[in-house]
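Just one protein chain is left out here, and the rest sit where they should.
Note that the chains are named A and B in the order they appear, and that numbering of residues resets to 1 at the start of each chain.
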Amino acid sequence: MLKMFLKIFSISKKTKQVDPSDCKQADLIDIGEKIQSKINKLYKGSIAIRQVDAGSDNACEQELVALSNAYYDIERFGIHFVASPKHADVLLVTGPVTRNMAEAVKRAYQATPAPKLVVTVGDDAADGGIFMNSYAVQDGVSAVIPVDYHIPGDPPSPQTILCHFLKMLEMLEGKKQAK
Amino acid sequence: MLDAILSPVGFISLVLFFGVGAIGALMFRKNDEFANVWSSFFAVAGSLWGVLFALLALNAAYPMLLSFGVNTFPLFSVSLTVDKLSAFFIFVISAIALFCSIYGYGYVKHYYGKYSIGTLGFFYNLFIIGMLLVVTASNAIFFLIAWEIMSVASYFLVVYDRNEQENVKAGFLYLVMTHVGTAFIIAAFLLLFKYTGSFDFEAVKSGALLIPASVKDVIFVLSLIGFGTKAGIIPFHIWLPGAHPAAPSHVSGLMSGVMIKTGIYMMIRIFLDLLQPVPTWWGPVVMIVGSVSALLGVLYALTEHDIKRLLAYHSIENIGIILLGLGSALTFSSLNLPSLALLGLVAALFHTLNHATFKSLLFLSAGSVINGTHTRNMEEYGGLIKYMPYTALFFLVGSMAISALPPFNGFFSEWLTFQALFQGMKSLDLFTKWTFIGSAGALAFTGGLALACFVKAFGATFLARPRSAEARHAKESSLSLKFGMGALAAMALLFGIFSGYVTSILNRIGLDFGFTSSFVSSTPEQSLAAGGFSIVSGPAFFILLAAVVLAVVFAVKFLVNRNQKVRVGATWDCGVDLTPRMEITSTGFARSIILIFKGILKPSIQREIEYRDADSRYLPISRKITLKVNDMYRTYFYAPLSGLVSFVSERAKYIQSGNINAYILYILVALLASLYLVK
Partner (left out) sequence: MESIFWAIQLVMVPVMSPLGVGIIRKIKAKLQNRRGASVFQPYKDLWKLLHKDEVLSSDASWIFKVAPYIIFAVTIVVGLSVPLFASFLQNTFTGDMLMVVYALAIGTFFLALAGIDTGGAFGGFGSSREMTVSALAEGGLIFALLTVAFRSGTTNLFAISNAAILNTGYSFLPVILSFFGFFIVLLAETARFPFDNPATHLELTMIHEAMILEYSGKRLALIEWASANKLFIFAALGANLFFPFGIAHDAQLGSIAFGVAFFFIKLSVIYIAIAILESSIAKYRFFRLPDLLLVSFVLNVVAVAFLI
């Protein structure tokens, strides 16, 4: 155990170092820092996400889980996942909303205290995706609850998700300034 | 005027109040309402008189004596002594009886037309008379008569609801156990008489030095068992969880709050007063008994889902805590440490007072709940806080007090008990030292488990959603019930806040026992101090907590969170339909603790599944799971004992031949044998 910790500390500097030539890495940090400044401005520095699986095929979940790993580590930008919609600011809904999950999505939406955002992740959540027009699905989250923003992709990569997160926050900021 | 109250006449009129109440209730039994008003009025008036009398007696310089000799029976006399200890117990009895009687006036209304109210009033008043005489009697034979009045009256109260087969059974067990206990008491008194030549306590006390040490030990064991049976120590408690729930709730409150304390009273009287000085091993034995009762009492309470049985088991637990205080007092007095002995005694007495307060409060609130829902099964409650808000508040106060949460009174008496145990740990003798350490550990765990148990009791009864139609239709109780509970709740808070003042009065009781210096004292700011070791303040904590709560509410509501809205929505449960069946039940709540202590509690589980089809076991028609907690003392103590008794009886049957000549021979042999022995 001790060895492992020592190893972590001995190599951690290398992983954190940003190589300007690695565009993806630089890009991520850049996006993240922008997100953080927007969150500081709009959300007092803290966003809590409740992820709702409305009959998803778990592809999007894999990508969302990746957001918390050591590489993407969105916690450093002030975003964290929570265990109850009552604790959340943002509902991340994935999946085409199956009949059986429609009520559950509605309830999760009602349980979330204002101000709240509903963000759909993945093409399934937008309009049903490959499950479109099936008898078993409601063809997208917007059929059940109002959606504020959509992140496209099937599934979107973590970096895409972050990128769209930034866009969404910029959009919100714009709305706020317009007011 | 005040002198007139504190006089033999004052005491006789105290008894007369209840006597008139009893007789009158019996005379007017034809009219339920009138009998109820009559008996309640005299019980309330008598209790008020008793409170006044007791307060004056606590301040009196000398004990009050009252004695009529009865010449035809040379050893018997109606003699009473009201010293400070008796006065304290008169206070406890009267104060609790006062609020139980007020409560009882409204509570018994649902018996109208079903059972005779006059009879209830008669036995209720007689029961209080019995207790008052028990704590004042100073002649052993007169004491036994009073003891019997109390026991028999309470037996009739237990079987009052006689249509329930269970109650009659519980009453019978109570009658048997209480007389087994009385047999031990009689044996103890006879031994005292043999060596001191008198049944008068005063004479016994002065002659105590004549008793040989070994006989003293026998008397100790006999009276510990005899009075312990009444107090409900484990393993002589089996009558208690049956009998207390069976009685009407205000009687349960009196039985659990006060009657079992008469056993404690006599232990104090005999061990600390009559038989002084005592050997060193008595105290530790009392403490071990107390630790076992406290721990097992609370564990069995956790297994219960009958609300009154749960409370009854908590009485066993609290008797254990009182015995810890008493046992440490005994130990210290045998080690000749009077100031520490006084600490232990004050802890025991204060907990006696506090337990009487909050336990009767809890029984009264439980009665109010049962009145509203017509069941004692906690699994069928739920959500009652919305239907019975006052009862819920009072039960909450009682729960916090019994769980020893400051600023309620239970905390301060447990605190004193802890102090007594801490002081004892410094003693030099290894056995004594480890008894004290073990007792403190038992007390610490008891406190934690009691907290868990009352979260369960309050949560399952009052919180979440109703689990039965009865609970949904529950109504808040009437004014007299609310007043009785509310006054006791206020007492639980006030005795906590003014614990310093209360203990300073309790200290005076020690003067009667010759403890002059006191380890426990109260400062001018009403703090409670145990020597230089510990100091704690009830008022300061109460004011500080109240001030901080108000400040936080103000800051959050009016400074930070001004514009935010509060919306009421459904409970979020991962999107499924929430039904009351998904709530935690009282059995479910306690299950993990029961499993942790499965070595002691021996829980058993039985599964019965009925399938639709014998071959394929996929479609069950019904499933039934029976969880049971086996009574260890029944299997290992009472079952072998009753086996032995029936074995001996079987064998003894041989001499019962039915031949009258043989019987005459037996009589002759018995006569000759006794003549030989007497010679």
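Note that a residue touches a chain if its C-beta (ideal position, glycine included) is under 8 Å from a C-beta of that chain, and two chains touch if they have at least 3 such contacts.
Bear in mind the structure is a predicted one, so any value in this text is a computation, not a measurement.
Q: Pick from B:F422, B:Y501 or B:Y633: which residue touches the chain that isn't shown?
A: Residue touching the chain left out of view: B:F422.
Q: For the full complex, which residue in A:D30, A:D73, A:D154 or A:E173 touches the chain that was left out?
A: A:D73
Q: Have a look at B:L463, B:L494, B:I600 or B:L627 and name the one touching the chain we're not showing.
A: The single option touching the absent chain is B:L463.
Q: Using the touch definition from the top, which of B:G257, B:G325, B:P338 or B:G383 touches the missing chain?
A: Residue touching the chain left out of view: B:G383.
Q: On chain B, what residues meet the omitted chain?
A: On the chain B side, contact with the omitted chain comes from 382-383, 385-386, 392, 396, 400, 403-406, 411, 415, 418, 422, 425-426, 433, 437, 440-441, 444-445, 447-449, 451-452, 454-456, 458-460, 462-465, 525, 527, 532-537, 540-541, 544-545, 548-549, 551-553, 556, 560-561, 564-574, 578, 580, 582-584, 588-593, 595-596.
Q: Can you name the residues of chain A that touch the chain not displayed here?
A: Against the missing chain, chain A presents residues 1, 5, 8-9, 12, 15-16, 40, 43-46, 48, 69-70, 73, 75-78, 80-84, 86-87, 89, 110-115.
In this section, only the chains that are shown with their structure count from here on.
Q: On a C-alpha centroid basis, what's the spacing between chain A and chain B, in Å?
A: Chain centroid spacing, chain A to chain B, equals 59 Å.
Q: Considering only the defined contacts, which chain A positions touch chain B in the complex?
A: 84-86, 101, 103-105, 107-108, 110-111, 113-114
Q: With touch defined as at the start, can you tell me which chain B residues reach chain A in the complex?
A: Residues in contact with chain A: 565, 567, 569-570, 572, 574-576.
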